[in-house]
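Only one protein chain is missing; all other protein chains are in place.
Each chain carries a letter (A, B, C and D) given by its place in the written order, and its residues are counted from 1.
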Amino acid sequence: MTLLALDDLHVTYRGGRGDVPAVRGVDLTLAKGRTLGIAGESGCGKSTLALALLRLLPKSADVAGRILLNGEDVLTMGWGRLRAVRWADASIVFQGAMHSLNAVHRVGRQIAEPILLHGDTTEREAAEKAEELLGRVGLPAWRARSYPHELSGGQRQRVMIAMALACDPDLIIADEATTALDVMVQAQILGLLSELVTERGAGLVMISHDLSVLSAHCDEVAVMYAGRVVEQGPAGAVFSEPLHPYTGALGDSFPAIGDPAARLRPSGLPGDPPDPADLPGGCAFHPRCPAAEDRCRSEGPALLDLGDSRRSACLVTQSRRSAARAAEETA
Amino acid sequence: QDDDTDRLMIAYDQELDTFNPFKQQFVISYNLSLLAYDTLIRTDAESFAPSPGLATEWEESDDGLTWTFTIREGAEWSDGEPLTAEDVEYTYDLLIENEDIRDWNIDFAGNLVDAEAPDDTTFVLTLEEPAPNDILYGGTYIVPEHIWSGFDDPADPTANDALPIVGSGPFQTVEYQINEFIRLEANPGYWDGAPGFDEIVYVVYSEPDAAVAALEAGEVDIVSKLNPAQAEALENADHVTVNNAQNRRFTSLNINHRAATADGDGFGDGHPALRDQAVRTALHTAIDKEALVDRVLDGSGDPGVGIMPEIFTDYHWDGGGDLVEFDIAEANGILDEAGYEKGPDGIRTMPDGGEKLTFRLYHHADNTDYATVVSFLTEWWEELGLEIEPEPIEMGTLNDKAYLGEYDIVFSGWGVGPNPSEIMGMYTCAVLPTKTDGTERSHENYFCDEEYDRLQAEQKLVADAAERRPMVERQQEILYDHAGTIWLYYQNNIEAYNSDKVANLTPQPADGGMITGQQGFLWAYHSATPVEGSEGSGATAASDNPTATILIAAAAAVVIGAGAFLIARRRRATADERE
Amino acid sequence: MSIDRRPAPAPVETAAPGTVAGALSARGLHVGYGLPGGRTARAVDGVDLDIAPGEIVALAGESGCGKTTLARALLGLERPTAGTVTHNGSPLRYKTKALKAFRRKVQLVLQDPTGALNPRHTVYDAVAEGPRIHRCGGDERERVARALSQAGLRPAEKYFLAYPHELSGGQRQRVVIAGALALEPEIIVADEPVASLDASVRGEILALLLRLRDEAGLGALVVTHDLGLAWSIADRIAVMYLGRIVEQGPADQVLTDPRHPYTRALVSVLPNSPVPEPIVLEGETPDATLIPGGCRFHLRCQELASGAAARAGVDGACRGSELPVLRADTADRAVACHLHASGSE
Amino acid sequence: MTDTHTDSAGPPASPRALARRRRRESAARFWAQYRRQRAGVTGLILLSAIVLLALCAPLLADGSALSVTQATGGRMDPPSAGYPLGTDETGRSVLALTIWGSRLSLVIGLTATVMAVLIGTVLGLTSGHFGGWYAWIALRLSDWFMVLPGLVVAIALLAVLGRSVATTITVIALVSWAGTTRLVRAQTLSVQARPYLERARALGAGHWHQMTRHILPNVMPLVLASATLLVPTAILTESALAWLGLGDPNVVSWGSILNRAWSSGAVSARAWWYLLPPGLAILLVVSAFMMVGRALEAVLNPRLRGGGR
Partner (left out) sequence: MTDETTAPGPRREGPGADGEADAGSEIPKATTGFGRYLLKHVSGALVSLLLVLFSSFFIFRLIGGDPVDQLTGERPVTPEQREAMRAELGLDQPLALQFTDYITGTLTGDLGTSFQYRQPVSELILDHLPATLLLSGTGLALAVTLGLWIGSRAGWKRGSRYDRAHTTTGLLLYSAPTFWLGMIVILVFARYLGLFPVNGMRSAETPPDALSQAVDVAHHLVLPVLTYTAVVYAGYLMVMRSSVLDEAGSDYLTTARAKGLRDDEVRRRHAVPNALLPTVTLIFLAMGNIVNGAIVTESVFSWPGLGRLFVQGIFYPDLPVLQSLFVLFSASTILAVLCAEILYWFIDPRVRKQ
């Protein structure tokens, strides 16, 4: 069953120095019990997308399109309904646990807050639930009485996860939930997250810039570039056999150890990440694209289905695929 | 206190130093003592002449050394005990025998040899040297022996702190709140007749403006030391009567004519030019005292001539028509003639062409009138080709400089009593300092003159004003001509009272005299009576009933608050839906 | 300049460090930070390390293990509590002048290029700062332009007057590197040089380091917590744990065949790791103020926990006997683990 | 982030000349940002007007307007054609007094601030940079001055030092440097901790180089903003001191005018024309400085700047 469906989502930040189209037409769907990874480098619109899901963007952001959560459009909801949906239906784990926790409240209280708000429980029950949740993420119950600063980064991130689970939401959005953490801790948290999701059958949106991490933990991966999804498909396939040059480059940035091709040969993309306020015409990736052709400069590619439940927004790949398919057909 | 109590509310701005009448220095303490106690002889309300107090009669022996007083019968202490000559003897014995008290009052007490009360109504005082004026104007407060003999140390300033004060005068202090008020209750059995008011309350108003507002609002009945603007404002109030009374004090300029010790050793750093009487006279000539009175005091005062202000008609010297007249040109002429040529910058120099005539002019930093006077003086004197450097200085430092001789021209001023020898004694050679460290401070501006001293010794012994007057006048003339001190003006004491509430305030002296600041006895407060049906009138409605104001204000606050709250709620209802 | 001509002091160390000209070495290096309450954080606790020109050494380890401290100590920015840093065989002296001379030869590149550039200085100023401090003389403009183009910012003139905020992260890091190159150093110490850069940009910077090594014979110590990065550029790798190097050797060998349990654990959690099962370490976060006795890793060691150490009969040694400092001059690989008691092979 | 550097490519001019141009450009950028602060612009206009007025005082009302002997007005006359704002108790024009008063009030405010900022910057910079016992003493001292009640100290010092414009300035500077020291120190410490100082050290930079090339330029803007906010405090302190009767009564500043008004009974006389102008003048100048200072802070301190997240 479709839990989340984005339909041509656009987000534009209106500002003094012109508009920033941070998200430019994204279509995505996510079913219950599945994990969707969103990859892409800094500034490509990942967080904007995440915030848009619960309409948490600042006033300066214009949102267009549709966000269907359990079939209901988040963007047209009344504020009261929206508040009810928030956290109870979908919760978010933000990147900076350091700043996403309120420094002056004990963590137990912060976890209990949405329970009290959305459920019909007493403070006591909420507090017990909070302690239980802490246990679920591997923290002792007495940690509920700690203040955020008394916890390490990984512990804080776990508190955030516990908080996200507080109202048994259908959808959990993890926006760079592990970026700042050590590899060891990162592995723990990612493991914990996917475990919890499968266990509960909730949907998980996992946002990261590390494609290799996503491929290891997600069912499906969408790669974003300059506010658009440029490639989408089953995680393993996207990583091992990218259909968009950008995906390839991103994958190569995280070399696999033992892969002699990567040894003493670091690979990266020439040029700089795009400025969303000043995007090049045509395919936004063309200035950095090793395979760019002339038409890439003028023609904006659409995200097309290329079979095997994979989609790509690269003209070159698309034509190659269709050529291959044509060849196959003729063959 | 029920509310029919007739209270005379007096604004005052000074703190009280002590309730011990032998140790006090402050005007307010002096007033409280005058109200609480009696003296043997008091100065009358007419013209400061000695008149009977506790003593109905007195007699001086031929050698002037023995004085016999007849003590009034029937006088009582405020606690009901009778007042007898014993108490008088006790009081004078304190002055003679208690070393501390004697030292404190040495000018007067140093001359006392013996005090004796042969019977309940007779008191005999023996002196070492004749000093008729000291006795007539000396004003010793007679204290109750039955109370004072219980004090451990009567010289202690806090000895007499127990309230209510027991005295024989018309009002005794019963309550004192520092920096707020002093309350005195009338002595209904006062021998000179019960006072017209039941209570006097001195209320602290350290800002004159506040006192003025209070008088207008009817919160206070008598206000003094007003400035012209305040007086003008009060004259517009129907219930207020302004009394622009002559005062007892003078304001003068002391010129460093030569700071020197009794031995004649000069010290300090006074400008040499000022030793020249011509320069001093030129300075004097370039002061328009009329203008100062007009412009600074708004006419509330008189140009200064000599030590004794105009209020003391017996001893005031008017110069006999031979006064220095304001004339810048003449002053310039004097300086030219004396050889102080102008330099290229227009500033005169010493005749030898050396030092410029640059004078430091020190004035009291806290007195804005002085600052204005300084502006005038500076502008006039600069027209003489002098360079004036005015500098406001804290009183303490200013005195230090004055007594160290480290000044050129400095402001000064004294309150003067009816007996001229007291203040004039400060100009005698006898009080010149013996050291140059500035610690001996009995003299005024290092004046010393043989003739002056001779006259001083002579007039001191003369009790009769008519006989004494020419000598005192001559003394003032000597000072005037010397021009070491220039008397600028006698500033009036502008007072105002609530004439809807108070009547029969006897002024002292009778003609143009003052209500506050009286000498020898507070005639005004004793004679004052409440105006019929005055209770509650004169005050504005609002301040009359503070409760009402508060209630109204509170109600208004509640209404406004509630309104604001409701509006806020309504706003919130919509704000809910936004972020 | 002068440093080369100064007579070298008599060798003090047994294992004469820095036999290669221009090599930067640490011998028995200890750095401690005094903390309130009289505790000391032994951030670097006995390290031997050599970096030769023309060689890229990666220093890896988890957060707080002392990588940055070691790097700073190598640059003389931190005074060691014990041990020496030698350059060209002569021990580093901490006099202002000596340090200044030393820093012409050894340069630093920091993690965060945004922070490493003064926002009020133009690119030109930032790159020219070193030559100006050292009064290098010559044509400053020329020198700056050369350094910039060496760092891959071409044409250099285009970037002269840009302010850091006008540049992308990768460009900024190149400016920082150019600033170091302007002094023509022999060795660069780079502390997490790409950690704050976008994934796709990293490769470029790393490639630059490799190119400088190949073309200019530059030596580099690259501090990182990303083993994949070490794989892409390092000739040798040193893995650090709690102030000590626990394993070192040629990068490909160490990473494909990690021997120390800690290194194994680090490698195991990577995607597509050569170690089959992810090993998630148990136990408290290492704390530089409380270094356990025995093997400093024993509290978290999976080999000890799983009983493998006991089976090998070294569990007592793990808990009780300290391991010697890994010598830098040992041949290929070195492991500080009782299970690999020979230490090297 | 626009590539502004590209348009300056052109024929290679000398880096120095170009740097100057860059500086001009960044000044222009600063101005463009400042211009967006409406209150700041209002404040700036107000301030310029007042400064202009102060400078032109001799033209608007010649010095004789302050002469008591030549004053022609009556005692505290209400506003009239000859005296648009009435007269004071010696018959001088309140308007002229207020105009002339602006000079001293501004001079005292500015000089005291410059002194305070100078002391504060030097102490803060050196103590932040060098540390050690010197910093400890400087810090303790500034902490001490910081917590002492300023007016109390100022009153006490004025009583000791005597009254003159110079002492007033000194005293105000003495009670206000501590804040700057703390600010500069904190800022120095934070700049000190930035990687670019580490980089400079690694490049071999000495203390002087670090302080003058890196720390000071980064501290200065904040110092400038805080100095702008110190001026109003200084002006207010001066006026309070003068009003309490601790100023030099022989000079004309707004505070001393109000002191004279107060002690000559203007409140009793309901001489609002005597009370309002100097007070309003203080209010205007102070709020103008505050507006400018706050705008500067908003432009220079990005923490207050950003909207959104």
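Couple of notes before you dig in:
Note that in this section contacts are C-beta pairs under 8 Å (C-beta built on N, C-alpha and C of every residue); 3 or more make two chains touch, one makes a residue touch a chain.
Treat the numbers as computed from the prediction; the structure is a model and nothing was measured.
Touch with the chain that is not drawn comes from one residue among B:Tyr92, B:Phe171 or B:Tyr205, which is B:Tyr205. Between the chain not shown and the residues A:Gly43, A:Gly153 or A:Gly300, the one that touches is A:Gly153. Residue-wise, the contact with the chain that is not shown comes from B:Ala217, picked out of B:Ala49, B:Leu65, B:Leu163 or B:Ala217. Contact residues of chain A toward the unshown chain are 51, 54, 56, 82-88, 91-92, 94, 96, 98-105, 113-114, 117-118, 138-143, 146-150, 152-157, 163, 180-182, 184-185, 188. The missing chain lies against chain B, touching residues 1, 3, 7, 9, 15-18, 25-27, 100, 103-107, 157-158, 177-181, 183, 201, 203-207, 209-211, 213-214, 216-217, 219, 249, 366, 394-400, 413-415, 422-423, 425-426, 439-442, 540, 542-543, 546-547, 549-550, 553, 572, 575-576, 578-579. With the whole complex as reference, residues 1, 26, 29-30, 33, 39, 140, 143-144, 146-152, 155-157, 159-160, 187, 190, 193-194, 218, 221-222, 232, 236, 239-240, 243-246, 255, 258, 261-262, 267-268, 270, 272, 275-276, 278-279, 282-284, 286-287, 290-291, 300-304, 306-309 of chain D touch the missing chain.
Here, only the chains that are shown with their structure count from here on.
The geometric centre of chain A is 89 Å away from that of chain B, both derived from CA atoms.
With touch defined as above, residues shared between interfaces to two or more other chains in chain C number as follows: 168. By the touch rule above, chain B contacts chain D in their complex via residues 207-209, 212-213, 226-230, 232-234, 291, 295-296, 298, 365-366, 368, 371-372, 374-376, 379-380, 390-394, 397. On the chain C side of its complex with chain D, the touching residues are 75, 77, 96, 99-100, 103-104, 107-108, 110-112, 115-125, 129-130, 133-134, 141, 157-163, 165-168, 176, 179, 183. Residue ranges of chain D in contact with chain B, taken from their complex: 67-71, 75-76, 89-91, 159, 162-164, 245-246, 248-250, 259-260, 262-271.
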